[in-house]
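Here the complex is missing one protein chain, while the rest keep their positions.
Residue numbering begins at 1 within each chain, and the chains themselves are lettered A and B in the order written.
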Amino acid sequence: MISLAGRDIAHAWSKFVFTGIGLGLLIGVTLTMAGVYRGMVDDAKALLDNSGADLWVVQQDTQGPYAESSSLPDDNYRAILGMAGVARAANVTYLTMQVSPLGDGQAREVRTMVVGVTPDGAGHPGQPSYLVDGRHLTRGHYEAVADIATGFKVGQRIRIRRNDYTVVGLTRRMVSSGGDPMVFIPIKDAQQAQFLKDNDAIVRQRERTAQNPALNRPGVPGLLDAVIASQSSNTSVNAVLVQIEAGTDPEAVAEPIRRWKRLSVYTRTQMHMILVDKLIATAARQIAMFLVILAVVSAAIVAFIIYTLTLGKIREIAVLKLIGTRNRTIASMIMQQAIALGLIGFVVGKVSATFWAPIFPKYVLLESGDAVRGFVTVVIICVLASILAIRAALNVDPAEAIGG
Amino acid sequence: MDKRDNNPSPDRGIRIEGLRKVYGHGDTAVEALKDVNMVVAPGEVVGLIGPSGSGKSTLLKCLGAVIEPTSGRMVLGQDVIYDNHWNISDLRVLRRDKIGFVFQAPYLIPFLDVTDNVALLPMLAGVANAEARKRALELLTALDVQHRAKAMPSQLSGGEQQRVSIARGLINRPPVILADEPTAPLDSERALAVIRILNQMARQYDTAIIVVTHDEKIIPTFKRIYHIRDGVTHDEVGEGRGID
Partner (left out) sequence: MKQALASRLRSISIGAVLLLMLGLLAYVALRTGPLAPVPVSVIMIEKRSISPALFGIGTVEAQFTHRIGPVAAGRVQTVLVQPGESVKAGQLLGEMDPVDMEQRIAALEASRKRAEANLLAVQAQMLEANVRTQFAQSQAQRYEQLLAARSISAETAEAKRQELQIAQAALAAVRANQDASRQDLLRAGADIAALTQQRANLRLVSPVNGIVTRRNADRGTTVVAGQAVVEVVEPSRLWIHVRFDQQRAHGLRAPLPAQVMLRSLGNTPVAGQVLRVEPHADAVTEEVLAKVVFAQQPQVPPPIGELAAVTVKLGALATGPVVPNASIHRVDGRLGVWLVDAGDLRFAPVRTGASDLEGNVQILDGLAGGEELVVYSFKALTIGSRIKLVDQIIGKKP
């Protein structure tokens, strides 16, 4: 017995392959959408992993520093360093702002998350965990380490707020939960950037202060200057990142800090829940819904195409039935073709998704689990669609072949 | 009408007695076949002529075990295949092994080459591929289309396709061949060629062939013709010209 499915495919193989490619692109789009969703969740996870922290200490009763704004005095870290189980603690600030590269007239400004870290070197909380070029911060001012997604290069000068920085190192996958690439600068510069506005605003603020008679007393020389100086300094940070001693329980270290320092402390699991369940939940649900719709539509289209291909063969099927082909043989021919189409589609889809995923502006994570699930789903849909088509085929009256 | 009995050989030949087919029931009942009687001897090629709506197709479908008659008797060789009810359990096997079809259009499977189109039937019956192809090639040679053995149906001319279709109808050496307007799309020369081949095959393999037609070009070739009108047949002697 020859393989009817094989012969049919071989006879019209270009049509078959092109149909497979078309299906494949649709499957690829669906896989990519799943990748976009996973990428969003992974961005949140990357944010937590890359901060190098086991605990986040933030302003009391806030869920900062990512989901909510949090502000605490920068000398808290000294007290935290002294608590049991704390190995290292460092201040950190976060601010999303536009950063523009200098010197290159065509380069556009980039939306980034500027992270202020203490330039203590590798291995400390807040530092990027690995570099792809350059070095870590060594100077206490005016240096930056940027993520490659910003497009900056080592040695490039960039402007953040009021100061210019030199990019000394590049990282990868250091992104905020919203997918904005990060730029790490020394924390003192970041505190100033977070606080100080542009020159015009500063001058107007000074004038406003000078017009306040309580602060500008003629009988007390130096008072106005002191007040202006205190207005121009910022001693707040957004969070303290803590690394705990090896082998200690994070919750056990966090509880005393909560109780005695009147601060809120989150462990990594709690932070993950905050990020995923609260911060990115809406956007993630949006994408998940679209993904579901896309998957359903793709399934429908795959089914439709297989059904239509089969119906195009009604005449041959009627003839086959008339000349005495078993129903089983006809059914198996249709199902084999459907599954072959599904396989081609899946391969095309997976390969094309892999090749175009890196082009997306935000991270697209194509998990193998998703690929396997996609494969199984494609095969099931092909089988189900072919069953519908087989039923239609087998209901064909062989008498159709004999004309009226 | 006259029931000729031409001494059919014991396991070949076809005999139809009092066949009746009613479509629908009650007020909308249509009696497509009222009383059909036919006898075809092995090796005989008879024509079946009638206007449209006379029940030709219905008769073919009953003969081809594609639809079930309402009442009557159909005998194939020694087997009573229908006696007011089907006597055969697997009609598909009957169609595969005992009845050959030649259609108006060749209806070749477009994705099989000529040899495989013909060899498909024995393969379906469980014959080994090589053996089936050998038999197919023999038939194709007999029909003078062996030079197209490896071609795809779309590459053949109409006449060649028709001949392949005839080969397919014959390959299982069925005792009966039902041909439905086999010459309709052909010109007179080709039509006569087809009839000639049918007669040849009938004689060679002792096959009883019924040809449904209204092609004026070939009607004179039949030795015997059945007319059917309003579901009733009557036969007459034909001219039997031009096929020797």
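Keep in mind that, in the parts below, a contact is a pair of C-beta atoms (placed from the backbone, for glycine too) under 8 Å apart; a residue touches a chain by one contact, two chains touch by 3 or more.
Bear in mind the structure is a predicted one, so any value in this text is a computation, not a measurement.
Participant: Of the listed residues A:135, A:159 or A:326, which contacts the missing chain in the full complex?
Facilitator: A:135
Participant: Touching the hidden chain in the complete assembly: which of A:13, A:290 or A:360 does that?
Facilitator: Counting the whole complex, the residue in contact with the absent chain is A:13.
Participant: Just the residue numbers, please: which parts of chain A touch the chain that's not shown?
Facilitator: The missing chain touches chain A at positions 10, 13, 17, 49, 52, 75, 87, 118-124, 129-136, 138-142, 148, 153, 168-170, 172-173, 188, 218-219, 221, 235, 243, 245-246, 344, 347-348, 350-351, 354, 366-368.
The criterion applied here is as follows: only the chains that are shown with their structure count from here on.
Participant: Nearest whole angstrom, what separates the Cα centre of chain A from the Cα centre of chain B?
Facilitator: Comparing mean C-alpha positions, chain B is 70 Å from chain A.
Participant: For chain A, which residues are in contact with chain B within the complex?
Facilitator: 1-2, 4, 7-8, 10-12, 315-316, 319-320, 322-326, 329, 397-399, 401-404
Participant: Could you list, by residue number, the parts of chain B that touch chain A in their complex?
Facilitator: Interface residues on chain B, with respect to chain A: 52, 57, 60-61, 64, 66-67, 92-93, 95-97, 101, 103-104, 107, 109-112, 116, 120-121, 123-125, 129, 152, 168, 180-181.
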